[in-house]
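Removed from the display is one protein chain of the complex; every other protein chain stays in position.
Order as written gives the chain letters A, B and C; numbering starts at 1 within each chain.
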Amino acid sequence: MEKFQLKMKVNGRTVTVAVEPGLRLLDVLRDVLHLTGTKEGCGEGECGACSVILDGELVDSCLVLAPQAHGKEVVTIEGISREGELDALQRAFLTAGAVQCGYCTPGMILAAKALLSRNPNPGRQEIARGISGNLCRCTGYAKIVKAVELAAAELQQKEGAAGV
Amino acid sequence: MLNLSAYHQPKSLPEALALLGSSGRALRPLAGGTDLVPALTKGETEPLGLVDLSRIPELRGISRVDNQIRIGSLSTFGEIENSPLLLAVPLLREAAAAVGSPQIRSQGTIGGNIANASPAADTVTALAALDAVARLESAAGSRSVQVSELLCGVGQTKLLPGEVIKEILFQVPPQGSRSGFVKLGRRKALAIARMNLALVITFEAGRISRARVALGAVGPNPSRRPALELVLLGQEPSRTLIDEFAMAASKEVGQMLGTRPSVSYKREAVKGIARDLLQRLFFGAGQVVG
Amino acid sequence: MSETCVVGKSAPRVDGPAKVSGKSQYGADIDIPGALFLKVLRSKTPHGMVKRIDVAEALKIPGVVRVFTHADVPGENSYGIIVKDQPALTDQVRFRGDALALVAAETEEAAKQALEVIKVEIEELPPLYDVWSAMAEKAQAIHAKGNILTVSRVKKGDAAAALRTAAVVVSRRYTTQRVEHSYIETEAGVAYMDNGILVIKAGTQNPHYDRRDVSRVLGLPMHKVRIIQAATGGGFGGKLDISVQCFLGLAALKLGRPVRMVYDRRESIAATGKRHPFLVEYTSAADREGKLLAVKAKIIGDTGAYASYGPATLNRAAVHATGPYEVPNVDIEALCVYTNNPFSGAMRGFGTPQMAFAAESQMDLLAQELELTPLEIRRRNVLRPGSLTATGQRLDHSVGISATLEAAWEKAGRVMPGLGGEVK
Partner (left out) sequence: MKKRGYGIGSMWYGIGSTAATNPSGAFVDFLDDGTAIVMSGCADIGQGSTTVLAQIAAETLGVGLEDVVVITADTGMTPDSGPSSASRQTYISGNAVRLAAEKAREQVIAKAAEMLDLDPGEIRLRDGQVWYEEEPAGKTMIEVIAQCRGEGILTLGHGTFNPATTKLDPATGQGVPYATYAFATQIAEVEVDTETGIVEVKKIVAAHDVGAAVNPQNVEGQIEGGCSMGVGYALLEEVVVDGGEIKNPGLSSYLIPTALDMPEVFPMIVEAQEPSGPYGAKGVGEPALVPTAAAIANAVADALGIRLYDLPLTPERIVAAIKAAASSQHE
């Protein structure tokens, strides 16, 4: 069938690609745009490894058909750092020891980012809820929760400093 | 990759209805896609054409006029969970919050939850307790059906070919009502309800003057349970009443499940979730013994 | 200068920056232009002999380059870290998941379509799904040497005599379930020929073992096989076995083109090893003071269709069966048994989590009989410097079990207010 002219913003850059409409957003990111930081773990929205932020909302990119992202803005792990500088969350994941095998890490960081954009000062339970769609088999989540707390504190501090 | 025969992204409801109406069943409406996309990927559903409803403004938005609430069918669980307009119906917010994961809640829709007709659909149990009505639209016209009437079996609805759910409507429960939703899952997130329970209780002069009780995942579709409502009606909240309700719920679940293998467990488990919810609605908290 | 400078410090992970920025290349992330996609046809039949595999229809699908079967395996068609009993592509199926054919195609779609049209004729054999029927005298042998793969024994002192005279004897039967590793990354990798050397990049826990078995199956000298571990998204024992490696190697070698493959979650669960389900009959005996006198246990592990790490799992289970306690009389027997179930292999703990469940339950049961607390009965029995283990090994140093018991107890007293100083 006819290809779909998909136009979307990915990590701040507008991309236009003709795709089969049955392609998932995950496939477009990985296979067409070579943004392989977004991982596939289950293909059914049960692990969160493919999480990206779509128009400000956290989604599993394996559950989104490419045309559903048309006209929208996608943020992947590759779009988190600015000019090679790691983002506060990325640094916090390193400091807290929240990374082991690393396969869930990109999705986790995006889940945390989506959470902090909505709730800049979450409690532990809120953090756990915010990352509850992202499975991690290595860490037991404790250090991931800690990392999100660390990043939140840093961002709050910066916010405070900027506000004054 | 899914092999789709067609993909349409109409910008208005009439456009979508025209597409669907002329296609027989060859085209299928796509809401959030959280159930349909993986089903297609896994080959559980035959390849088909899709009409993506996400760009249709008429299907979105939550509003309140007097005591009536309208929820556009493409409203996501996340929007429902966080809508200040829905503060009056905690059961629906709690049901939406109990769905899957943050990712599913930001993509999945209440209309999709109804049309998918899962026995365990969380928001549908809440909608049953709210006596919610679905407004259906097709090229031929519109009609309104009670949500619980619309569902007729596992994965089965009475939606006609070319018909879509436009919006869900219900009355805010009367003054003095409390409501809540509780879910029994195998884990605390990313879980399908093994059972769910939604309650609306209205108090007048310390007694329960109106009760709505709905149960999910104990039959083909979630439904109101009048026998359990009768247990509460006219009573004062008390621990004894909680016990009576738990026993009645157990009996009800036993009858509903008959000889199914899950009956011996669910008959017992419903007591636990019923207690949790009633204690919360009556007294505001649970208690721990032992 | 005895103080260490770097050891003992919580240095951040050296691979951390690449992982938090999405740059780490796991098996499925490696960009390899022109690579063919590989897919495996897996048996839906649990047990039987392959009579014929007809690939003619598959080869007609546009984009399908080649379909391999057992007849195409150039070397010894068997691998396994302990017992070489698992074929890369099989002519005899032993579980629902055995690999029958390997498709190489220009696109993943074409490879998937090919799987649908390959015709396989199998002469079915009666399947054996539980260890009892597999161990029965006249049971059909799943492998040539019979269905009881190994028997591990640990015997010390005179357990029978101790059981006869002990003040307290507790005997129970325990079962544990089959478990999936559930690493978030499924098996994936690529392969290509580089100046006569076969290069395979894939997630793995054991590249040097992979080299041995890839070289064996493909009939290549070891120095012509290079295994490079791709970033690996968890293993927990499940990536110790061969998964994609032989498939990738076979196709790259025979076709001279780069190839890639990724298991989807369903295939990852269906085709790789699991934690062994155990059946444990466990008897413990103690004197009036709660000192352990004897442990007798019979352990049966279902290793499914292939050995994988089964013998090591059951052997370790036998060696660790007493728990971290000094027991003078020991009689342990552990059997590793083939069935037509999905195969079991290594998983974090190698049989010891199963045994801990049984042994620690027994300790609490003994405590209950003796009216001791669970803490006290452990205090009276833990291994100490100078203790002899069940295998007669004398432990001279670094025996921290008592220290962990006391540290955990002390901490629990502070963070679990309900504990109240006594576990009942």
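Quick note on the criterion: a contact is a pair of C-beta atoms (placed from the backbone, for glycine too) under 8 Å apart; a residue touches a chain by one contact, two chains touch by 3 or more.
Just so you know, these numbers come straight off a predicted model, no measurement behind them.
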Contact set of the excluded chain (shown chains only): A, B, C
Of C:T69, C:T204 or C:N329, the one touching the omitted chain in the full complex: C:T204
Hidden-chain contact residue, picked from the options C:V83, C:V217, C:V327 or C:L383: C:L383
Residue of C:G22, C:G189 or C:P324 touching the missing chain in the full complex: C:P324
Options C:V244, C:A312, C:V327 or C:L366, residue touching the unrepresented chain: C:A312
Where the missing chain touches chain C, by residue: 1, 4-15, 46-47, 81, 95-97, 127, 129, 152-156, 172-180, 182, 197, 199, 203-211, 225-229, 232-237, 239-240, 265-266, 269-270, 274, 309, 312, 315-316, 318-320, 323-324, 332, 340-342, 346, 348-350, 352-353, 356-357, 359-361, 363-365, 374-375, 378, 382-383, 390-393, 395, 397-401, 403-405, 407-409, 411-412, 415-416, 418-419, 423-424
Interface residues of chain A (partner: the chain not displayed): 41-42, 44, 46-47, 97, 100-103, 127-129, 131-145
Residue numbers in chain B that touch the chain omitted from display: 101, 184, 186-192, 246, 264-265, 268-269, 271-273, 275, 286-290
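Methods note: only the chains that are shown with their structure count from here on.
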Distance from the mean Cα position of chain C to that of chain B, given in whole angstrom: 42
Rounded Å distance, chain A centre to chain C centre (Cα mean): 33
Residues of chain A whose C-beta touches two or more other chains: 43-44, 135
Touching residues on chain A, where the partner in the complex is chain B: 1, 4, 20-24, 27, 43-46, 48, 51, 57-60, 62-65, 67-68, 70, 111, 114-115, 129-130, 132-135
Chain A contact footprint on chain C (complex, rising order): 10, 12-13, 15-26, 28-29, 31, 181-186, 231-236, 262, 264-265
Contact set on chain A toward chain C in their complex: 30, 34-44, 47, 49, 76-78, 80-81, 86, 90, 93-95, 97, 99-106, 109, 135-138
